[in-house]
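One structure, pasted below without further comment.
And now, chain A:
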Amino acid sequence: MHWNSVGEFFAMGGYALYVWGSFGACALLLVAEPFLVRRRLNEVRRNLARERLAEALDHNMDHISR
Partner candidate 1 sequence: MNALLATVRRDLLLALRRKSEVLTSLFFFVIVASLFPLGIGPEPALLKKIAPGVLWVAALLSTLLGLPRLFAADHLDGTLEQMALSPSPLALLIAGKILAHWLLCGLPLVLLAPLLGLQFALEGQTLFILSLSLLLGTPLLSLIGAMGAALTLGVRGGGVLLALLVLPLYIPTLIFGAGAVEAQSAGLGVEGHLSLLAALLALAVFFAPWATTAALRIALE
Partner candidate 2 sequence: MTNMNLINWFRFASPQSFYPLAGKLVPLFWTLALLFGAAGLWVSFFVAPTDAQQGEGYRIIFVHVPASWMSMIIYLAMAFWAGLGLALNTRLSSMMAQALAPTGALMAALSLWTGAFWGKPMWGAWWVWDARLTSELILFFLYVGFIALQSAIDDPRRADKAGAILALIGVVNVPIIYFSVKWWNTLHQGSTINLTRAPSMAHTMLWGMLLMALAFWMYSIAVSLMRLRAIMLERERHTEWVKHALE
């Protein structure tokens, strides 16, 4: 452990912009991507569910009209 204070840790020996710029970008994108994928998956599921509901309604209508 070679950091004497939190401030020193964040200063990164004068390279703060570069080190945190890199790690920050990685963190941001690596967190954002799973969320986007998750949203896509949920959306697909929602659409499928809606389609099946519509199909079920179609069937009901068929029964009634018959």
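These made the cut because all candidates are chains of the complex that A comes from, given by their letters.
The rule we apply is simple: a residue touches a chain if its C-beta (ideal position, glycine included) is under 8 Å from a C-beta of that chain, and two chains touch if they have at least 3 such contacts; residues count from 1.
It should be emphasised that the depicted structure is a prediction, and the values quoted were computed from it without experimental measurement.
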| item | value |
| --- | --- |
| Options 1 or 2 - which one, within this complex, touches chain A | 2 |
| Residues of chain A touching candidate 2 in the complex | 1-3, 9, 12-15, 17-19, 21-23, 25-26, 29-30, 33-34, 37-38, 40-41, 44-45, 47-49, 51-52 |
